[in-house]
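Just one protein chain is left out here, and the rest sit where they should.
For subunit A:
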């Protein structure tokens, strides 16, 4: 019994230390759009949730160049999305193409 418990404990511990998709805790991030600019993008991991909040009086969008997401944000609205894939994704506002940003997602 004891050796088995020890092995089990070791396995659980190894799992925690090595990590893995199952043990990663998804984080929530707010990215605020204000004064015609996207706020700073925090470091991201797959599974994280981004809440886009439009503080402007103008309609904006958060549109991925690779078309993986396209979020319409009326004035003062907010919408959430889950980050699904690792890698870099450039995004812009469809209505104001000079507004741009990049998501940099780690596995």
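The rule is simple: a contact is a pair of C-beta atoms (placed from the backbone, for glycine too) under 8 Å apart; a residue touches a chain by one contact, two chains touch by 3 or more; residues count from 1.
In the analysis below, contacts and distances are computed from a predicted model.
Visitor: Suppose you had to identify the omitted chain by its UniProt name; would it be "Xanthine dehydrogenase family protein molybdopterin-binding subunit", "Ferredoxin", "Putative membrane protein" or "Raffinose/stachyose/melibiose transport system permease protein"?
Guide: Choosing among "Xanthine dehydrogenase family protein molybdopterin-binding subunit", "Ferredoxin", "Putative membrane protein" or "Raffinose/stachyose/melibiose transport system permease protein", the correct UniProt name is "Putative membrane protein".
Visitor: Touching the missing chain, which residues of subunit A?
Guide: 35-36, 57-59, 75, 94-99
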